[in-house]
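With one protein chain withheld, the remaining protein chains of the complex are depicted in position.
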Amino acid sequence: MRKVLMGNHALSYGAMLSRVQVVAAYPITPQTQVVELLSEMCAEKILDAQFIKVESEHSAMAACLGASLAGARTFTATSAQGLALMHELLHWASGGRLPVVLGNINRAMAPGWSIWTDQNDSLSQRDTGWMQFYCGSNQEVLDSVIQAFKVAEKLHIPAMIILDAFSLSHTYEIVDVPDQEKVDKFLPPFQPKFRLTPDEPHAFGGLTSPEHYFELRYKLQKDMEKAPALIEETGQEFEELFGRKLGLVDPYKCDDAEIILVTSGTTGYTARVAVDHFREKGLKVGNLRIRVLRPFPFEKVQSILSHAKKVAVIDRNISYGHHGIFYQEVKSALYGNSSVPVFGYITGLGGRDITLNTFQKIIEETQRNETPPERISWIGVKK
Amino acid sequence: MNHPQKKKQNKMRLTLPLEEYMHSGHLACQGCGATLAMRYVLKALGQRTALCIPACCWSVIDGPFPYSSLDVPIFHCAFETAAISAAGLKAGLEMVGDHETQVVAWAGDGGTFDIGIQALSGVAERNDDIIYVCYDNEAYMNTGIQRSSATPFGAWTTTTPVKHYKNRPKKDIDAILAAHRIPYVATANISYPEDLYRKVLKAKNIKGTRFIHIYAPCPSGWKTRPEDTIKLGKLAVQTCIFPLFEVEEGSTWKINIKPREKKPVEEYLMRQGRFRHLTAEAIALIQEEVDRRWARLLKYEETSPL
Partner (left out) sequence: MKKQQPTKKIIFHSEKEMPLAPYSLGSMLHNRTGAWRNIRPEINLENCIQCGICWKFCPDVAIYIENEYPVVDYTYCKGCGLCAEECPVKCITMVEEEK
């Protein structure tokens, strides 16, 4: 059924269709509509789940971990400060191999207080052992939740669905809400490889000495390495049933492109307008939208970008003292595989608009220089 | 074994069930009160129990991966999350069709009075269906005896050296929990195992958040003799330093043991290295505070609705 949904409600519908069993969440702007709709769905018994209305995001994640360990399918959503408060438990989820799915609305970190979008909240959690899916449309948000549960539960690795504050969370789009029956066919109930029960009493997460810890983390990485293929395979399976394809990356007119703009989140769709605009002028530009940051899609990124003459990475985030984070990631993927010059641009922090004009500047600067003129190129900052 | 023939027909007079859900080989110090607390609580709850244990002595006592000392499942959870991990676990178990397992948050005083109080308050306010047990050894013992808000006035710890001993009273956690109007709050003491057992059984048959605060001596942290553990527990009750009582629905207070003659606190304090530096004046202050609190507790009971 086609509905006009805001991004936040697309998350709620994704969770509902995935038949989540336990939801624990705490309100934070701009996430609130996610949990409001889920509360209603629980109250109306459209969704058979227990909703624990916790007193903090830290407790939200803790509740999800307990429920997940019992073998229930669990979901939460948050943003920025809330995600930061969960940080400790994000490690707990991955280390405990509990496949919680979390929706995070990208919002800039305080101070000063900001409710507008940038990616430093989720990217600060890059190394917690979660899969990260950056979404570009409301349809993708809904579809990603369902697919993420499938992949997460197979691998026992948690997953984060990420969407931009306002430009996606509060933007209404037409979304196809698939039939429950079809989703059930695609996503069977959670069958955990282990769970907490008095029938088979285990102590989970006890003191782990240097004799064992190393191997457990090795296993996590080995399973994370299986994720790229599984995400692609799951995307294909989804496409067969629902006619929509999602993969690790989403290339747009990259095949013959001389300059490829690398983006994530909704920025990708603005980039595509720029791509078309410049192509009309005869400049071969393309866009590669990185949908999955963890596990990093090395092969896809290498094969697509190494054909270009220049690569421009657009970061709505920064690793202070280094550079944009997607920029580092792309460079590390290309290192030793391609000598294509990679330009790094930082723009749009704290929700500053990224427009066609922004891309115009980026494309012109990339065109003008053989190699990046400075370590960080800031677009739109009032210097 | 040489058994005395004359007594052979007699049965052992046991006041607790024979079943054990905690076994030997665990890593507790000699004379550990927290260990007795676990042993008794599990005797009351039985095997269909699941524990959420945050960072505390018990996260070590149970034994390292891949071992455990208990016959019930455990979720070793983050320090500040005992209550909510238990509530989440309970919700999860319900959703996978297990309506029987009793979920218990099992935390020390640091994990309850300090870092875990936010999540505990949340669980209590929602009246989530768990039993919360705080075994109270009155300091961060697992990290090496640092003061917590459960450390009593006058005590030495490694962060309250004798020259700057703790100068604030122990936080009144029971009143805080009672103020949440949860169905059941009780104090218990490892030296009164039958009373403790009865309270856990009672809690087991109540729905909602139940809070049991167990006094658990720590010979290593209190600088006491391991064999004095039970004596100290009894003295704590006989001096009214740690009274045994129950609170139902936040309003009905009932004192379980009223000493006919209160023993002076000095008798309790002087058995412990952690108090040995106290002057007569300081002891008098402690006595006054204990008397005041005891009088207030009696008032609570007196003014309770029937």
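Annotations
We just call them A and B in the order they show up, numbering each chain from 1.
In this text, a residue touches a chain if its C-beta (ideal position, glycine included) is under 8 Å from a C-beta of that chain, and two chains touch if they have at least 3 such contacts.
In this text the structure is predicted, and so the values were computed from the model without any measurement.
Taking every chain of the complex into account, the omitted one touches A, B. Residue A:218 is the one among A:113, A:172 or A:218 that touches the chain missing from this view.
Between the chain not shown and the residues B:68, B:187 or B:239, the one that touches is B:68. Looking at A:171, A:208, A:337 or A:367, the residue that reaches the missing chain in the full complex is A:208. With the whole complex as reference, residues 1-4, 7-8, 10-16, 18-20, 22-28, 30-33, 35-36, 39, 62-63, 65-69, 74, 193, 219, 225-231 of chain B touch the missing chain. Hidden from this view is one chain, which touches chain A at 95-98, 156, 193-194, 202-206, 208, 212-213, 215-216, 218-219.
Methods note: only the chains that are shown with their structure count from here on.
Chain A and chain B have CA centres that are 44 Å apart. Partner chain B is touched in their complex by these residues of chain A: 21-22, 24, 49-50, 52-56, 58-59, 62-72, 74, 88-89, 92, 195-198, 200-209, 212. The touching residues of chain B, counted against chain A in their complex, run 47-50, 52, 59-60, 62-68, 70-78, 80-81, 84-96, 98, 101, 118-119, 121-122, 125-126, 128.
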